[in-house]
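A single protein chain has been omitted; all remaining protein chains appear in their positions.
Letters A and B mark the chains as written, and numbering starts fresh at 1 in each.
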């Protein structure tokens, strides 16, 4: 059993602790921290379960599963927060997931990979298609924000209608990018797919040689999903009190802290494979995750907000918009040539640090 | 005779219909629609006449003719609207022509071409020079807008003086890009030129083998120009009443509807040749047209506004500026590697759709 799995098993103890903290009223801060720690292993196992089920059901359906449930943890936390009316926190966590994946995860991968290998390469065509998709996502959240910022007396309903229309376009585009990467131009992604298989084989050799058990992993997925919903409630309920006790704003918590909790497992994967010089796989995790947030999770939340009667839209805080735009700009500029080195990783991390400072000092 | 020519002949019937509608007072909406339909074949024949005259007078003078009269229809409509004082409509149609060519035409070309060919290629050096020229154009319209937006109590005269100075620089740059593409670095454009010749030969085989008649085509050009001026008057006079009857804003009409009318013939050409895998020619039509609008038509209108005593300048609605900037950004990001596929076309069309929604919902 790998060190990672042992850590995750130990972290499971925070599920009962967080529940105890909630019912015995140990205070919001303790509930918040323990619920956050309890979500880490649940998220990791949900990812594991999704991958194992994908192996059984075959590449097409499996790819779709991965593409839909890959960010299930973030989606559940966001839905619970949306239901509680914490719309600004939901938007902040979307912002934070995008910039966290593009700058922190991609930056750490390029830095630690680059310390071992002088120059690492990856498919530049894939990087460019991803870059253009992320540009479209920036445009999609830019327009409602810009419309609200440049017009006087625009109604909230108009912004929501525009956001809904844009959300539908984004989900369609997301579907077409899946069609592109899995069917019509799958050959471009062959290197990354080969690296996934090698990685999977290495992992399976460590654990077992058997074919994954569909019912076992489906049960794991369902149980984990249930507990994540549960722990998300604790996390969201205590978020405002707990963060103000820590002297942090809701904005900083949503943009910096929550995404680190929700994405921890993926961060670990991306960095680990980068250090094995599997940059196509590493980038597909980091950029793929941010594309999924921008083109699938965010639009789904806009549509869900309409059904929940919560005024969720794509009109972000202008400062968050600036953050997403610059993150996409610098990530695209660094990845578009299909090569990376440690300095490029450092530049991404520096951009993340600078943004982190800005959100820390931002008075909202 | 090709299907296209038959359609254009049929559309000519809208010239007398629109005149009848005007003099018999059938209502503004009918005049507006019939005048718009009447312009379509006139624009197509003006383009045809320009090309035929270019064949007779030789490549140098011909290239200059094409570069100057290529967007004659848009220029005439814009001059008539400028003379009528509809400055916001003129600016909106500049915005719309740029984003329409970069997103709608280029997007449709890459999508429909990409459905037939897995990957299409074109000269990346040319794409990069074009990208930089369009960046300069964005800067040129950004500065007066940004100056007006960031300063308090700036005089209208200052913005106009800045716009005039910028306009002169842009026209000089346009002249130099012609020098570059026709003289000093013409070899870079050889593929596109060869594709034009093949395309022209194919067309001539369909119609006739004779050398074009200079006087005939000059007469066609003059007559068409006369009628376009005439129909533009009808279009512009009825624009405000007609669009408000359709429930559309003047902004939406200027940005989305007018450019489709003015550019229909070019749209058809760009898409047709893309489906024959002549991407250099297709992009030179789409990007060339948007460069011509930004570096030649827009500056000419600023200078004409000074003479007509109309306060035309380069201070755009900030939302239009955002639209142009993002259109140039995503078009550059997609075209700069000299390769295209259907997903890239789809991303451009998605960006156009999203912008279209935004202009539809924009409350101005």
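For the reader, a short list of remarks on this structure follows.
Basically, a residue touches a chain if its C-beta (ideal position, glycine included) is under 8 Å from a C-beta of that chain, and two chains touch if they have at least 3 such contacts.
What you see is a predicted model; the values in this text were computed from it and never measured.
Considering B:12, B:147, B:248 or B:308, the position touching the chain not shown turns out to be B:147 (whole complex). The residue from A:194, A:226 or A:354 that touches the chain not shown here is A:354. One chain is missing from the display, and on chain B it is touched by residues 124-125, 128-129, 131-133, 135-136, 138-140, 142-144, 146-147, 150-151, 153-155, 158, 161-162, 165-166, 169-170, 172-173, 176-177, 180, 184-185, 332. Residues of chain A that touch the chain left out of the display are 118, 317-319, 322, 326, 329-330, 333-334, 337, 339, 341-344, 346-347, 350-351, 353-355, 357-358, 361-364.
Definition applied: only the chains that are shown with their structure count from here on.
Between chain A and chain B the centroid-to-centroid distance comes to 41 Å (mean Cα coordinates, whole Å).
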